[in-house]
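All protein chains but one are shown in place.
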Amino acid sequence: MINKDITVRFRDIDSMGHVNNAVFFTYFEEGRKEFVGSLFNIVEPGDYSFILASISCDFLRPVKLGNSITLQLWVGDIGQKSFDLEYSLIDKGDESIVYAKGRSVQVFFDYEKNKTVTIPKYFLEKILGLRKRS
Amino acid sequence: MINKDITVRFRDIDSMGHVNNAVFFTYFEEGRKEFVGSLFNIVEPGDYSFILASISCDFLRPVKLGNSITLQLWVGDIGQKSFDLEYSLIDKGDESIVYAKGRSVQVFFDYEKNKTVTIPKYFLEKILGLRKRS
Amino acid sequence: MINKDITVRFRDIDSMGHVNNAVFFTYFEEGRKEFVGSLFNIVEPGDYSFILASISCDFLRPVKLGNSITLQLWVGDIGQKSFDLEYSLIDKGDESIVYAKGRSVQVFFDYEKNKTVTIPKYFLEKILGLRKRS
Partner (left out) sequence: MINKDITVRFRDIDSMGHVNNAVFFTYFEEGRKEFVGSLFNIVEPGDYSFILASISCDFLRPVKLGNSITLQLWVGDIGQKSFDLEYSLIDKGDESIVYAKGRSVQVFFDYEKNKTVTIPKYFLEKILGLRKRS
């Protein structure tokens, strides 16, 4: 599991007084940044070899400016060409407070051949350690 | 069905050269703004009487800066306390080009009583006309 | 002068209930996008040959979600290697209502040589027509 503390910015808050729904996906993206950075040492996003096919979020509690939050990220289901990531946005001080849960599907893609491809073996081996414990 | 043209801003594009995934949810939000504005004449978002419970997006094609896009919005399933909205982000000039599809669940909420409530009748009657034709 | 209508998005509004200060610079950027697009037919931002050296904004009135706004853009002072752009964010229906005024300095830059360069003649000729009338 990857843990990434998130700083809620003033700009993240919308006129309802809590973090805007679209911003949760930016938080999830910070998790993916950490994922490719810590596992594969990739900083330049153009070097990602997978594309985001779909993403979803369940909003459980509003996040406010003063909240201290942590994003948790796991690897979910793994297919031949795609893999899932699962997200949980929790309170930094109390893991039982869950603000949101999310899931995304990533597909491996060969930009030169312009088609989906099988997940490379080196990649598979790395991400197995991030699978959610049942 | 609600149709809303969206102007792709330079700021919407990320370092991959196309509209960032989180921004699709801002486009969907523009659809909801149009939805409450055109149906219920609500401009101030604090006057919305429902909350966003979940939202998802399937990314079918990348959107680039030069693309002219239109967001289509329908009412999907309707429950006792909640209703779905469905989104389709299409090319303004060619409806067969679909960039993304989305869905969100809205729940009616009584902020004073702090609990979910039944969808008001006046609301139901208004949104029935926006249901997707099968 | 370039006129560009701006749609105020729900996401542009912050918790104070009006357009966030940083978003005004995104509106100005939309003006620059129109500037390079209409004058030089440039869509891909990587093809811009100048860089933004500085920018400022005076906030005169808050912009709210329901406001219809237009961005006006002129060319200001022109130097040997740099030129100014001036911005005025006005009400679409009443030009006398000015929400904000801004100014930016753009410097011509040769990315291969990594140094500032003289403004090309073809560029100068094009932008002269956008100078503010005194």
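Chains here go by letter, A, B and C, matching the order in which they are written, and residues are numbered from 1 within each.
Note that contacts are C-beta pairs under 8 Å (C-beta built on N, C-alpha and C of every residue); 3 or more make two chains touch, one makes a residue touch a chain.
Being a predicted model, the structure only gives us computed values, none of them experimental.
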item: Hidden-chain contact residue, picked from the options C:38, C:56, C:80 or C:118; value: C:56
item: Touching residues (missing chain, whole complex) on chain C; value: 14-16, 20-23, 25-26, 29, 45-46, 51-59
item: Where the missing chain touches chain B, by residue; value: 10-11, 13-15, 17, 20, 22, 65
item: Absent-chain interface as seen on chain A, which is shown; value: 7, 9-11, 13, 26, 29-30, 32-33, 43-45, 65-66
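In this section, only the chains that are shown with their structure count from here on.
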item: For chain A paired with chain C, centre-to-centre distance based on mean C-alpha positions, whole Å; value: 35
item: Approximate Å spacing (C-alpha centroids) for the pair chain B, chain C; value: 30
item: Junction residues of chain B, two or more chains touched; value: 26, 29, 45
